[in-house]
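The other protein chains are all here in position, but one chain of the complex has been omitted.
Chains here go by letter, A, B and C, matching the order in which they are written, and residues are numbered from 1 within each.
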Amino acid sequence: MTETTDTVPGWFSREELDAVRDRLPILYVNAVPVRIDDSGAVTSVGLLLRVAPNGEISRALVSGRVLYHERIRDALLRHLEKDLGPVALPRIPVSPQPFTIAEYFPTPGVTPFHDPRQHAVSLAYVVPVAGDCQPRQDALDLVWLTPQEAAGADVQQEMSGGQGVLLRQGLAHAGCLP
Amino acid sequence: MTETTDTVPGWFSREELDAVRDRLPILYVNAVPVRIDDSGAVTSVGLLLRVAPNGEISRALVSGRVLYHERIRDALLRHLEKDLGPVALPRIPVSPQPFTIAEYFPTPGVTPFHDPRQHAVSLAYVVPVAGDCQPRQDALDLVWLTPQEAAGADVQQEMSGGQGVLLRQGLAHAGCLP
Amino acid sequence: MTETTDTVPGWFSREELDAVRDRLPILYVNAVPVRIDDSGAVTSVGLLLRVAPNGEISRALVSGRVLYHERIRDALLRHLEKDLGPVALPRIPVSPQPFTIAEYFPTPGVTPFHDPRQHAVSLAYVVPVAGDCQPRQDALDLVWLTPQEAAGADVQQEMSGGQGVLLRQGLAHAGCLP
Partner (left out) sequence: MTETTDTVPGWFSREELDAVRDRLPILYVNAVPVRIDDSGAVTSVGLLLRVAPNGEISRALVSGRVLYHERIRDALLRHLEKDLGPVALPRIPVSPQPFTIAEYFPTPGVTPFHDPRQHAVSLAYVVPVAGDCQPRQDALDLVWLTPQEAAGADVQQEMSGGQGVLLRQGLAHAGCLP
């Protein structure tokens, strides 16, 4: 999963968290940001453009850690605002039921999802955004693609850690997997 | 299920539809209208007040038939606007996955749901509404209740055909069943 | 959707049903039959081989109509036994919540699903089968494929009416979309 620094002061120091990451699954949320029409149908999908420390550019979903004493809803809202800006107006789902659970293992191949740093278990949601989106923090840019483009081979290759699979699972759930 | 006349001209005459109703399951949608806060949590639940031909007053969910060549999304939108008015601004769910399927049988007791007129199979959704709601058509009024009130024994008794069960299933799905 | 004759005596004559099909959405179920291991993970996916009247061979999911006064669970069981034989031992899901609703329109392009004969609305489920499967009725054969094979371009091309999309939606829901 793409590295993201939590904007809220951590309950752990970076060193402490690293120690825990070797021994406990860490809880995450993933969001597939979408634009929808009046009937709720997806018209486009938002993907973040990130630069890795080694200069590699990749596309990514919104993702981040759930903090101690933070509700899933609030973690979703916080990470969407962190990645898409303060006026993105995300419509957090009414139900806590995620469309899937993405299990990122430090060992590749256990599941379709991989995170070399940790065992992260992520609750995944499709989230419509109604406002203006301006990528913040470590994201270079945000691009809006049609579901067809998002599921295409080119985009899939530019996503890492299995997020291309997760994106297509989200499109399938939204009824717009091409 | 509460009787509702379709506002769009029927593809069947009333007599023809009655004949079909004896021999085919009829496809419906049900919506539980809710108000939500910024984090997507339900703050209140909307229930329609209806008067039956015999003068009995009951509370009901939004419901109605899916027409020939009509998408589920469009049927949901149409019935929400029919029951809550043109500026209710319902947020139709992104995913076609309903929270449950309510099977209304003409014979009581087969399922929790009962409709003496027909075998209706209803796709059920929780739908946030963001605008002003003004009940139209055959609804007397619309009341907004807390999830606690909506699940209470008093309200449950005023709902018929098993809609009290369906309402609680919707609250359970939304994480606010008291 | 592939034509299937209901094994239970119809409530409608073929002519009557054809007349209704022009004016009402018809309720269907679709099942993606799968083999699973002890942890519930999908190991293979079953696809039927059918011959169309014009001699064309296609692969298909289990599908069929819901009859008047028939529960969804019973329709699923009936069609699975019809297509996979009496000792397939299907494990009908506990929850009536389908993984998606496939809306087959007579007009191509409204949704990913198309059925020239009718407007069919299908509740779709992934169903593990534990017993011996022997295709019956109009199915030539049943093949078991890995999820990778099932989602591959070759198989997808041999499925019609959008069932290739529905199959991949089922794989996505089961967490095994490659």
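One rule holds in what follows: a residue touches a chain if its C-beta (ideal position, glycine included) is under 8 Å from a C-beta of that chain, and two chains touch if they have at least 3 such contacts.
Just so we're clear, the structure is a prediction, and the values are computed from it rather than from any experiment.
Asker: Of A:27, A:49, A:130 or A:145, which one is in contact with the hidden chain?
Answerer: A:27
Asker: Of the residues A:72, A:88 or A:150, which one touches the chain left out of the display?
Answerer: A:72
Asker: Pick out the residues on subunit C that sit against the missing chain.
Answerer: Touching the chain left out of view, subunit C contributes residues 34, 36, 38-42, 71, 73-74, 77, 91-97, 99, 126, 128, 173-175.
Asker: Go through subunit B and note every residue touching the omitted chain.
Answerer: Here the touching residues of subunit B are 100-101, 111-112, 165, 168-169, 172-173, 175, 177-178.
Asker: Could you list which residues of subunit A touch the chain missing from the display?
Answerer: Residues of subunit A in contact with the hidden chain: 11-12, 20, 22-27, 66-72, 95-101, 103, 105-107, 110-111, 119, 121, 123.
What we mean here is this: only the chains that are shown with their structure count from here on.
Asker: Can you tell me which chain lies farthest from subunit C, using the average of the Cα atoms as each chain's centre?
Answerer: Result for max centroid distance from subunit C is chain A.
Asker: Note the rotational component of the Cα superposition from subunit B to subunit C, reported as an angle of 0 to 180 degrees in steps of 5.
Answerer: So the angle, rounded to a multiple of 5, is 180 degrees.
Asker: How far is the middle of subunit A from the middle of subunit B, if each middle is the mean of its Cα atoms, in Å?
Answerer: Distance between chain centres: 34 Å.
Asker: What is the distance, in whole Å, between the centres of subunit B and subunit C, each centre taken as the mean of its C-alpha atoms?
Answerer: 28
Asker: Return the residues of subunit B touching two or more other chains; collapse runs of consecutive numbers into ranges.
Answerer: Expected reply: 71, 95-97, 99.
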